[in-house]
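What you see is the complex with one protein chain gone and the rest in place.
By written order: A, B and C. Residues from 1 in each chain.
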Amino acid sequence: MNAPQTKPFKAGDYRSDLTPVWCPGCGDFHVLMSVTRALAELGTAPQDVAVISGIGCSSRIPAYTNCYGFHGVHGRSLALATGLKVARSDLTVMVMSGDGDGFSIGGNHFLHACRRNVDLTYIVMDNRVYGMTKGQPSPTTEPDWDSALSPGGTGLSPFHPLVIALASGANFVAREFSGDIKNSTRTIIEAIKHPGFSFVEILSPCVTFRPDEKEWKNTVHKASVDETDDPARAARRIMTDDGMNVGILYRGNRKPYKAHVSDRIDDMAALESEFAIPPASKT
Amino acid sequence: MNAPQTKPFKAGDYRSDLTPVWCPGCGDFHVLMSVTRALAELGTAPQDVAVISGIGCSSRIPAYTNCYGFHGVHGRSLALATGLKVARSDLTVMVMSGDGDGFSIGGNHFLHACRRNVDLTYIVMDNRVYGMTKGQPSPTTEPDWDSALSPGGTGLSPFHPLVIALASGANFVAREFSGDIKNSTRTIIEAIKHPGFSFVEILSPCVTFRPDEKEWKNTVHKASVDETDDPARAARRIMTDDGMNVGILYRGNRKPYKAHVSDRIDDMAALESEFAIPPASKT
Amino acid sequence: MTTSQTASESVSVAIVGSGGAGALTAGSILLAACGKSGLYGNMNRSVGPQIRGGEAAALLRICSHPVDCMSESYDLLIAIDWNNADRFAAEMPLKPDGLVICDPESGEVPDAIAKTGVSIVEVNMKDLAKEVAGGRENMIALGLAAGVMGLPIESLMAIVSAKLSDKGEHIVEAGRNCIEAGIAQVSSHARSLEIKPPEKQGDGRWLITGNEAAGLGAVRGGVRFAAAYPITPATEILEWLSPALSKTGGALVQAEDELSSINMIIGASYGGRASVTATSGPGLALMIESIGLAAASEVPIVVVDVMRGGPSTGIPTKSEQSDLNIAVYGCHGDAPHIVVAPLSVADCLFSTQWAVHLAEAMQSPAIVLSDQSLGQAHVLIDQPANVAFLAQRKIFAGGQVETYNRYALTADGVSPMAIPGTPGGQYTADGLTHSQKGTPSSKKSDHQDQLDKRRDKIANFDYGNHWADVEGDSDMVIVTWGSMTGAAREAIRKLSAEGVSVKLVALRLIAPFMKDNFLKALEGTRRILVLEQTHSGQFHQYLRAQCDLPAEVRHFHRPGPHLIGPEEICTQIRDWISA
Partner (left out) sequence: MTTSQTASESVSVAIVGSGGAGALTAGSILLAACGKSGLYGNMNRSVGPQIRGGEAAALLRICSHPVDCMSESYDLLIAIDWNNADRFAAEMPLKPDGLVICDPESGEVPDAIAKTGVSIVEVNMKDLAKEVAGGRENMIALGLAAGVMGLPIESLMAIVSAKLSDKGEHIVEAGRNCIEAGIAQVSSHARSLEIKPPEKQGDGRWLITGNEAAGLGAVRGGVRFAAAYPITPATEILEWLSPALSKTGGALVQAEDELSSINMIIGASYGGRASVTATSGPGLALMIESIGLAAASEVPIVVVDVMRGGPSTGIPTKSEQSDLNIAVYGCHGDAPHIVVAPLSVADCLFSTQWAVHLAEAMQSPAIVLSDQSLGQAHVLIDQPANVAFLAQRKIFAGGQVETYNRYALTADGVSPMAIPGTPGGQYTADGLTHSQKGTPSSKKSDHQDQLDKRRDKIANFDYGNHWADVEGDSDMVIVTWGSMTGAAREAIRKLSAEGVSVKLVALRLIAPFMKDNFLKALEGTRRILVLEQTHSGQFHQYLRAQCDLPAEVRHFHRPGPHLIGPEEICTQIRDWISA
């Protein structure tokens, strides 16, 4: 199934004909474009790609692609994708999530997917809000953002998903802005190609509940330093940056997860012999 | 209930008469000693302290104290303690966990407890193994540690709980060794006194499933640099240390969680007025 | 209000339009204005899958008496435009003598509607709006509706002023002018849907949703702590509770997930504060392990489950009653607890407040099974009375005893609970099987004793007459629960007008099952119609499991999203009688 493609693919080959439920202007439209372009450039046939997600506006993305997809339950996409990739190492497995799905309810799987370092590409469309449930603060929301659930703001500082990824063992860490399709595409390509667990946070504005985020196109800027393969250095940099610098921030050499399932079916007899007790010799 | 104590307390006042189920030589005995000593030194009356835990050998600890305790379900101690502390800010709330309970199944609550920065003291007895279920690897276990579940080792690198804490927003981060009761006691006192979320990882050998850990008393060493209030610096240091340096590593100034419940009961009328529609004037 | 003789007791109105057309705003103002006129009514919103910008419909029913459920068919459809007309046709069927008002500028009347032969009146809403400075077509539509229904213009104007005032006086002005322009169109029409004046004049009405009512019930019951994770269709409970708790000295914590929120409220309640969370099916599923913990460690908590279409993510925005099984049977092991179901929007208040009381009195988890059709319905109700149910826990006062036994065996099964801070009451709460003191134990006697205790405290409690609403007298009985009660009530009223009397037994207390009371209520019954909004018949199976149903039984059930309505129920009964 993984034979090299002769016919070149176009981005459109990776799009289904379903109309997204997204609001006009939602950043996720751009992420969808970047992903399909990246896949086309890589040339992996649509049927050899699986896009796994949870629940949220962002998590609606699998059905908008023409790949295999799984729109699972809220927060569990990384676990589902891990099982899939270990069972089917021949597939390109993308995991696509939101800041609520991925960092709030899904936080534990994030930690352990990084640690396990299975060869997955994890893209989080971070809009610093729960879009689908109509505007509650997420783990990346600013402390003073006003909402019905937290009038006047939560008072909580957003945390650093990229540093958490580094501290947990991710092998590739990047941040992009959805509106910058060119760089997003390039980074997604690199993330897919890099072995082990690759994490790309894409700042993707929620124009409906966070209209202020339309400003992001003016505030993001390229990281001022080059990517590193030293996780400690990368972590320190990210903890002190303004959360708006984009680019590949870390490309590591950590060992990817080893176990996988093969099509080999061995003889069961050896397995069963451990239970056997030979009959007593006649006495 | 929180009136200053006149009579001084002894460590024994914080011990119940229950015999621990722990194996002879288990590091957790020492942690119990350090905790009771720290509480005695602080002088908070036993009834004003709550010790909250999940499931595991280490999590058995609440009933061995003479404080209020909650031995909840596996992995949820931080959530339970958060509710308790917000509802009852007058109590000293300690959360005590193991590396499985706290970092594996409980990983998400760890992230978010750090981020929320409620004034809790979180002590994880890290023995790099699941003791209670008889010896499986945990998120802090070395990649080559052999076990029935992972013959030959998992191949996975342990992750960095202290850096994850820093990246998530914890306000106090320390590592100690259970056998060093003096320093453990001192650090626990500081952790309790420090506002916001304090995290102390105590290396506590599992003599039964990790007899090699008896060697820890020879391998731990004091951190060569002083504590810092810069989380990025602390993170970098910890990511490059050998996992064996002990002491207070970070003492921050992050703002503790603000909401709490008071005994004030306000008039409900104002609350209900929003639903009222005055009757139509006679037409 | 002067009314013609043809005025009716109930008028149902649908206002539809594409995203941004303002159909929902028009509906809200209309409903509130009816309330201000002393009328009753309710409104549901129906929206497409889009997060924003999709088509929307406001579905209203206005009555001169308190209203039990939505209409099955509509008297009046105002179409600001005709986008997604196919969805409307299925969701809001028109009565044969129905009236459609639409704008000729926004496309053809869809076939499905044109074919039915209803009266169709064209009004150039867009043009009329353009004639008003700052005018909008939804306000024209509002005027049309008010005109057709004969609503007093003062009520409308008062509500428009109140609702739009924060947008500036010119917007209010524009609104008023549009409404007047809309009303002016009506006199020229052939047909009117005038509504009778309210039964009780001059009463104060409340306009409230089931979710708000549940939140208020919790606070009235004494809840001062909440923790929750947002989920449709329960989020409004949280969004209402958050400021409400702040104002009453309490707090709401937004948790990272439902595993956390359930444990947060267990912690807060262990600390002595009555606590609540709200969720829907997927969240309830995640809470199940720790609901068992609350049962075993005897910590009172209240979980409001606003049910939606299932299984799995299902249909988040639509109603179903299919979480009955998980609510009653979901825990591993034997973990008896309380399950309560509100029987109407107003009853969301009472039932939740009662659940707080029950949970606290028995130191047990209580689940409130509301659903989307109650939680998100906007309803005009009489101002609810204050009921006396408050959180009142049996507390260990401290100091007097040698050894404090947290889980002491007592006559009623409820053991005095020590609240942290109480000297001499220190104990460790535990989800492991434990002795009376709370020490983990695997002894058969401890296990049996504590299982018996937890069963008995719930089985033997005095639930008064709140276990069910039992109404009427007949040997034909409708047995139902929760939100289905409204449609059943209306059906029974209709049948009674036809001379057919039917008794209602609507269960509010689902677990424990009040077998004796239930069988008593069914004495002399010949026929039982069991009604529920599930695919598999969960309620019917539950009844079967709990008792031998003492009569001939028929069972009418269906999954969501299509709510079972009064007319369908009437048909069931009529068919049975004539069979």
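One rule holds for everything that comes next: a residue touches a chain if its C-beta (ideal position, glycine included) is under 8 Å from a C-beta of that chain, and two chains touch if they have at least 3 such contacts.
Note that the structure is predicted; figures quoted are calculated from it, not measured.
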Where B:27, B:107 or B:231 are the choices, the one touching the absent chain is B:107
Of A:37, A:76, A:160 or A:186, which one is in contact with the hidden chain? A:76
Where the missing chain touches subunit A, by residue: 1-2, 16, 18, 45-48, 50-52, 62-63, 66-73, 75-76, 79-88, 90-91, 108-109, 111-112, 116, 259-266, 268, 270-272, 275-283
Identify the residues of subunit B touching the omitted chain, counting contacts across the whole complex. 21-24, 55, 57, 73-75, 104-105, 107, 130-134, 136-137, 139, 148-151, 154, 208
In terms of residues, what is the contact footprint of the unshown chain on subunit C? 49, 90, 259, 281-282, 284-286, 288-289, 292-293, 295-297, 307, 309-318, 320, 322-323, 325-326, 328-336, 430-433, 440, 442-444, 447-448, 451, 455, 534-536, 538, 541-542, 544-546, 558-562
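To be clear about the criterion, only the chains that are shown with their structure count from here on.
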Need the most distant chain from subunit A, centre defined as the mean of C-alpha atoms. C
In whole angstrom, the CA-centroid distance of subunit A from subunit B equals 30
Residue numbers in subunit C touching two or more further chains are 246, 252, 256-257
Of all the residues in subunit B, which ones touch at least 2 other chains? 108, 111-112, 116
